[in-house]
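Complex shown without one protein chain; remaining protein chains in place.
Just so it is clear, A, B and C label the chains in written order, and each chain counts residues from 1 on its own.
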């Protein structure tokens, strides 16, 4: 029994490593994504029957594909160790939820949209890109915290002062924070300002200081990240090549010192004889 | 008496350095900030009683916390030497202002919002970030001055020419500067332009030159700051590692010169004997 | 026969390399572009006759110019090997389509607008610039793909949820992607959000996460390209100068080793004699 299963597993493993198989999977993912997109068009109702068949085919394909991948692993635990595998598993499981005309339809559909994210787990260049993005998250964490503090303070001030002027924009602190985000994106911020200026003529100070602060911190964040990444690059380059040069110099110096010792011995020899 | 006070001071100092104590203070600051934020919601009126108690507790806590820190210093003067301490002291003092239903309520509330800034003085990473921000202020000073001059000239021209077209936007030089800031953020700037173009058809020159000038200077400012920071980094790296290489080379050369002197002596010895 | 043709070809080749000839061609291109631009003014109808003559002159000139360049090549195949030549050929051919009052008029006109792009093929600095732009396209490819995936997922979610609220903005997935592009450019995005917030109060999460994701990826893309270009520059500089230094060091070390061998031989000589 076990040897039969192992033969199957090897076959699956070879299939999984197959370039053609991977290309087919990527094609299916794209078709699946287009299918979901197509459902948003009214006219597609005519193709309903045809779409339903394709939809079931895609769901079955993904189920088989993930089962192959699970079987290809030595132990099931290894499969769940990689983040992308868990992600793929969740998507396939979600696809299996039956599509009744209930509230679940929307949820099931939304979950199936995320299938397109599997392109990222398939294409190596996109994986690298995602890894780089994830790496820069901690660097941005504290800047985001600082930004949040500034937003919070301005939102508190804004909601205290301007709540009576415009309940919709400054009603409470969370609405005020949304309004401030809008101001930070320069989206009709003058309309907001002109409304409050009618009551508090000096309120332009509030808006201008906020815009300068957020722009200033954003600018510094950007420069900080550029420099951070660059420093890491240069350190890595030094380890690869620069250290080599320093080591070369060091070796050269000890060579020269050996020469001196040798000469000193020879000089002593010559002097003794004379 | 003095030894008793010193024992207390040591106890306070140890408390202040305690990780748990600091975490508690940070938690209190966040709760305090949330409290202020909560006051902006209408529904919170129900919890009025409960909020009042928490508010007093926070105020008392901050008072005790700052007194501990003051007592922990050898001399009171040392406490006021650090900017953050002065800042904390001002905030706590402001919190003690009694909350009557007068105009002062608003001011007291606003002052207590700034409590959340104490997070910056508590979290070391935020302190570093703030220090970096403060350091880049002088670099931006002269660019800001240049920008102000350009804004002033354009505002003067704008208010002379367009004041009769739209009193609200170009009424006087300070209103015109605010309008120009709006144009610099691209906020409905075409509406402003189209209005003046009806009288002065050529006025698009005014707007386009202004946009190009401000964008151009902003771009140069950004690049200037990046390069300024980078140059400082590279100078520091040279001091740390590069200088070492140059010194190594220098030492090597003097070693080689010593060798030559030694050889010259030996050659003379040999020639004398022959 | 052949020698007569070759004499003509040499004459054409010399003409083509002539600075004056090139300047004249550039001038004609600019005039041709201005001519096309002038056609968009109503008042130019008065100069119709004059414009028609100039237009024919320009068309004839370009035809002769390209025939000269074709004749100047040893083989016709060589002419079509360079991309710019093909481009120029297509433009000239398109110019020869007769201008009747049919639908083709518009197409012919549009094709002749692209004549102004020949400035790029004429001015060497613009060619360099274009080459640099073309080189940075592959670097941007995968980022664009990642961006497209994010747009697609958000568009699918958006069209499922918000299609009933605003058919014009969220009707189907392609309309939703256009709306998302509008949001990414901050163009009246709050109007879009406020409309959906009336039904789904939490929909601000949808907009804010989208804005953060696209801004975050755009930021990383920009920094990535800067670093990519910089790394290539530094590698090139190492090849030009840095490698020289490393080679110098390497040569120095082998020189020093030769010295040691020589000294060892001398020492043996001395010891043998003593």
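Some notes on this structure:
Methods note: contacts are C-beta pairs under 8 Å (C-beta built on N, C-alpha and C of every residue); 3 or more make two chains touch, one makes a residue touch a chain.
Model, not experiment: these values are computed from the prediction.
In the full assembly, the chain not pictured is in contact with B, C, by the touch criterion defined above. Interface note for the absent chain: among B:62, B:79 or B:189, the touching residue is B:189.
For the options C:25, C:66, C:94 or C:117, the residue in contact with the chain missing from this view is C:117.
Note that of B:64, B:149 or B:199, the residue touching the chain absent from this view is B:149. Counting the whole complex, the residues of chain C in touch with the unshown chain are 33, 36-38, 40-42, 106, 109-110, 113-114, 116-117, 119-120, 123, 125-126, 129-130, 132-133, 136, 140, 178, 181-182, 185-188, 222, 225-226, 229-230, 233, 237, 241, 244-245, 248-249, 251-252, 255-256, 258-259, 262-263, 265-266, 269-270, 272-273. Taking the whole complex into account, chain B touches the unshown chain at residues 142-143, 145-146, 149, 152-153, 155-157, 159-161, 163, 171-174, 176, 186, 188-190, 204, 208, 211, 216-217, 219-220, 223-224, 226-227, 230-231, 234, 238, 245-246, 249-250, 252-253, 256-257, 259-260, 263-264, 266-267, 270-271, 274.
Keep this in mind: only the chains that are shown with their structure count from here on.
Innermost chain of the displayed assembly, by C-alpha centre distance to the whole-protein C-alpha centre, is A.
If each chain is reduced to the centroid of its CA atoms, chain A and chain C end up 28 Å from each other. Inter-chain spacing, taken between the CA centroids of chain B and chain C, is 40 Å.
Counting partners per residue, chain A has 186, 188, 226, 230, 245, 249, 252, 256, 259, 263, 266, 270 as the residues that reach two or more other chains.
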